[in-house]
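Note that one protein chain of the assembly has been removed; the remaining protein chains are unaltered in position.
Which chain is which? They are A and B, in the order written, and residues in each are numbered from 1.
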Amino acid sequence: MTDVRAPEAATTEPRLPGGPARGAQGLADWLKWGWRQLTSMRIALVLLFLLALGTVPGSMLPQEGADPAGVQQYYTSHPALAPLLNHLGLFNVFAAPWFAAIYLLLFASLVGCVVPRTFRLAGSARTLPPRAPRHLARLPHSAEYGTTLAPDRAVEVAAAVLSGHGFRLRRPDDPADAWVSAEKGYLREVGNLLFHLALLGVLVSVALGGLFGYKADRLLVQGDTFANTASALDEIHLGRLATDADLGPFTITLNRFTASYITSGAQRGQPASFDAQVTYAARPGGPSRTDSIEVNRPLSVDGTKVYLIGHGYAPVFRVTDARGQVVYDSPTPFIAGTTGNFLSDGVVKVPGAQPEQLGFTGVFVPTWVDVAGTLQSAFPAAENPAVSLIAYAGNLGMNSGAPQSVYELDTAGMHRLTAEPKLLLPGQSLKLPGGQGTITFTGYVPWVSLAITHDPGQVPALACGIAALGGLLLSFLVRRRRIFVRARAGGPTSTVQVGGLARTDASGSFEAEFASLAAELRSAHSQHEK
Amino acid sequence: MPVNLALGHVSNDFLIAALVIYSLSVVAFAGDFAFGRPRRADATARVRQAREPATALAVVGAASVAADGASSQDRPVVSGVGGTQGTAAVPPAADSMPELPVPPLRAIGQAGPWIRAAMTLGALAVAAHLTAVVTRGLAVHRAPWGNMYEFVTALTCVAAIFFLFVMIRYRAWALGVFVTGAVVIALGLAETIIYTAAGQLVPALQSYWLSIHVTAMTLATGIFFVAAVLGLVYLAADRYARRISAGRAAPGNGIMRRLPTTEQLDRLTYRTIVFGFPVWTFGVIAGAIWADQAWGRYWGWDPVETWAFITWVLYAAFLHARATAGWRGRRAHYIQLLGFASLTFNILVIQVFITGLHSYAGVS
Partner (left out) sequence: MFRTKRRAVVLVAAVITGALLVVVLVAGWATSGKRDVTDVNGNPNAVLYTAGHRPLAPDFTATTLTGSRLSFSSYRGRVVVVNFWGSWCVPCREEAAALAVAAQQYAPAGVAFLGVDVRDTTASAEAFARTFDITYPSVSDSGAQITLDFTAVVPIAGTPTTLVIDRTGHIAGAVFGQATYAELNTILGQVDGKAAAR
C-alpha cells in the first residue's frame, strides 16, 4: 500500500545496525549510534521479549518475598542447584539487578522515543496537511464522478463538507488550482504518547510506594486492643525511605470475630463468611468508631488500610504451679496446620512457674473425633472443642540467649512429664505428676491476623493505569487520515476526484469511512447543482 | 442463598445441547468447503482492477467466465466494503464510486446453502450456549465465572459470539470451520476434564469485583481465542501462498483456495487483537484494584498475576512487531500465538498446579 509520508512523521530506523556511519568513529558517534539503537522499535521488541522471559522464573520458582518457606524447601530439595540460582538472583527476581536493567532499559527506550515524538506532534499541530497529489486515482482509495458545478465551486462545497466532519484543511497557494487537502486524527498520536507516558507514571508510582510505604502484621485475640506502633506489631517491613514515625497512630480493638461455614452439601466445611467487628480510633484521644473488617472489605484509617488476612482459635489455659500460685491465665493463639478443618498446633510457655518452669505442646481441635486412636477435626467451626497436651518441665531457655518464637517450644533443657498426650474438654484439668501443678483448659476465643499496609503510590498508580487505558483506546480508535479533492474542468461538467489515505490504518477500516464520505461529497455536489 | 442445583443441571443440559449443535455447524462449514459452489469476488476488487490495463481485465474476465469451480478467481475477498454482484461487468470509466456494504442477511443468503445452514446452526448453538451461561449464573446467584469450568464456558461463549459478529461483518465464511471447531474442543474439555458442579464461592471471591475483573478477563480471553485461531489460519494460508509462489504447489487446493488472502487474514487478526488488548489491560487493572481490597497489595507477583503480565507484554510485542520492519507477517503472528499460549498456560497449568493466592480454579 502506497503511503505518502510527510517528512515530519518518518521514524528513523538506522540503516547500518553494525555501527555508526563510516568516517565518524568517535565516542560521541558511538554513543549516538547506541542511543539510536536503544530507541529503535527493534530493540524495544527485543526488550519486551526479555521482560516477558525474565518474568518466567519469578513465577516458577519460589520467591523470597512471597514464600520464604518455599525457598528454604527448595534449598533442601535441590542442594546443588539452589545456591547457583540464588547467585543469579532467581529467588528474588523482581528485585534482581538484571531484571531492573531490563525494564529500565525498556523505559529509557520508551522515553527516548516518546519525547521526540511529543515535540514532533506539537510541531505537526502547527504545520498544515500536505498538498493534494496530482493523480488521486493512484491512491488506495479513490472515487471519481462528474458534476455541473465549476471546479472552484465544487472544491468549496467539498471543503465545507470536510470541514463539517472536523478535518483540518489546506487550500492551494495558487488560486487557479482547484483542490483541497484535509487531514484528521491527531488524537491518535496523543493517545499513543499518553499511554506510554502513563506506563512510566505507573513505574514511578510503584517505586514511590515501595520507598515510602510499609506493610505490617499483627495477630489480635478477640477482646484485645493494639496500637499501630513498631513495638506492638508482630512484623513490620518499612520502605527504604519510610520510618517508624510514618505509622499512623491508630488503635484497634477486636470486639468480636465470627466465621460461618457451609454445613451441608458438597462444599461442607468451606468457609461462607468472615466478619471482624472492631472499634478503632484514628489517633489517641480521637473519636472512636465501630466497623467490621471482612475479606474484600478492609478498614481504612487515615490512608492506611487494615485487612483481615486470617483467623484461628486461641484456647484459654490457667496454670497453677507447685506452690499453688496461678502463674498463667491467658488465651494462647494456636495456628492451624495443613491437615484441615482448623486442627491447630500451639505451645504454652510458663516461665513463671516455680520451682521448675513449665511448657506444654498442644493440639486444639474445634470439632474433635477419634479416628483409630488419632485426633482429627471434623468441622472447622468449634462445635465440639478439645485440646490435647503434652507437659514438660525444666528450663525453657527464655532467661538468656536469642529471642524465641512464641509458637515453638525448645525442649532441649526440659524433661517430659506426661507419657501420653492428654485430651481435655473445656473445663477439664490435667494434674501434673510429681505435684508440679495443674493446667486447666477453660475455653477458647478466636483470633484474627490483620495486615496493615500503607502505600502512597497506590492512588497515583491507579490514575496512571486509567490514563494508560484511555490513551490506548484513543490510539486504537482514532486513525490519522487524509482526504484530497481535486476538480478539473472538462467541458460542461467538471470531474471531481476524491482520494483517501489512511496513514496508520493497518486494520483496513478506513474503506467504509471513505466510501460514505465519497457518497456524501457526491450528494452535496448534486444538491448544490440545483 | 442456597445454590439452585436443579437450575445448575438445566444449565449443563443447555451446554451439552450447544456442544452438539456447534458440532453440526462445524460439519456444515466443512460441507461448504467440500460441496459449496464458488463465490464471486467483490466489487471493490473489481474497481481496483479497472485501473489495470484492459488486457489484464480481459484475462481475468475470461478466466471467471470459464470457471468450473477450480480457478483461483474464486477467492472470496474479505472486506468491509464487500458484497456480491452479478457476473463480471467492466465499470464505466467516467464514474467509479466505492461500493457501500451489502446488508448482512442478504450476504448470508448469497453465500450458499451450506453457509446458510452453518450460520443458522451456529446462531442456535450460541443461543443455547448463552442460555447455559445465564442459567448457571441464576443457579449460583452470582456472575457465572467463579471457577475454571464456568470461566471456560463463558469465554468460549464470548469467543463464539464475537466470531459470529466478525464473520458476518467481514463475510469470512471460510473461517467458520476453524473457530467453531476450536470452540467445540474447548467445550468438550470443559465438560469432561474440568467440570465443577454449581456451588458457592469462598469468601475471598464474594465481591462485586468478580463481575468486573473476571468478566473483563473472560471477554479478553474469548477475543484472543478467536485471534489465535485466525493466526493459525493465517500461518497456513501464508505457507500455502509462499509454496505457490515458489512453484511447489498448484493453486488448486480445496480448502486453501477458499480462504481469504493472507493480507486480509492479517488485518482481521490485528483488528481482533486491537479489540482484545484494551479489555485485557482493563482486566489487569481491575484485578489489581480487587487484589488491593482482598489481599492488601495491588501487585504481588503472584504466579497468575505474573503470567497475566507476561501475556500482556507478549501482545504488546505483537503490536510493536507490526510496526517494525521485518517483523510483520509470520513473525508477528508467532508472537501473538506465543501470547495466547502463555494465556492458556496461565489458565490450565498455573491456576491448577501452582498454589498461590489465585488458586480458585475449584479443580481438585
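The rule is short, and it goes like this: a contact is a pair of C-beta atoms (placed from the backbone, for glycine too) under 8 Å apart; a residue touches a chain by one contact, two chains touch by 3 or more.
None of these values were measured; they are calculated from a predicted model.
Engineer: Among the chains included here, which ones are touched by the excluded chain in the whole complex?
Structural biologist: In the entire complex, chains touched by the missing one are A.
Engineer: Using the document's definition of touch, tell me which of A:S292, A:Q404, A:S429 or A:T493 contacts the absent chain.
Structural biologist: A:Q404
Engineer: Return the single residue from A:L53, A:V115 or A:L425 that touches the missing chain.
Structural biologist: Considering all chains, including the one not shown, the answer is A:V115.
Engineer: Touching the hidden chain in the complete assembly: which of A:A353, A:L409, A:V448 or A:L474 does that?
Structural biologist: Only one of A:A353, A:L409, A:V448 or A:L474 touches the chain omitted from view, namely A:A353.
Engineer: Please identify which residue in A:S300, A:S330 or A:S526 touches the non-displayed chain.
Structural biologist: A:S330
Engineer: Considering the whole complex rather than only what is displayed, give the residues of chain A touching the chain that is not shown.
Structural biologist: Within chain A, the residues that touch the unshown chain are 115, 119, 224-232, 243-245, 249, 251, 253, 284, 318-319, 321, 325-330, 349-354, 398-404, 406.
Keep in mind that, in the parts below, only the chains that are shown with their structure count from here on.
Engineer: Hey, how far is the Cα centre of chain A from the one of chain B, in Å?
Structural biologist: Roughly 29 Å, centre to centre.
Engineer: Please output the residues of chain B touching chain A within their complex, sorted ascending.
Structural biologist: By the definition above, chain B touches chain A via 3, 44, 51, 79-81, 94-101, 197, 199-200, 202-204, 206-207, 209, 264, 267, 270-271, 274, 277-278, 281-282, 285, 288-290, 292-303, 306-307, 309-310, 313-314, 316-317, 320-327, 342, 350, 354, 356.
Engineer: What residues of chain A sit close enough to touch chain B in their complex?
Structural biologist: 13, 41-42, 44-45, 48-49, 51-52, 55-56, 58-60, 63, 65-66, 93-94, 137, 141-146, 206, 215, 262, 265-267, 270-274, 294-298, 305, 307, 309, 451, 453, 455, 458, 461-462, 465-466, 468-469, 472-473, 476, 495, 506-509, 511-512, 514-516, 518-519, 522
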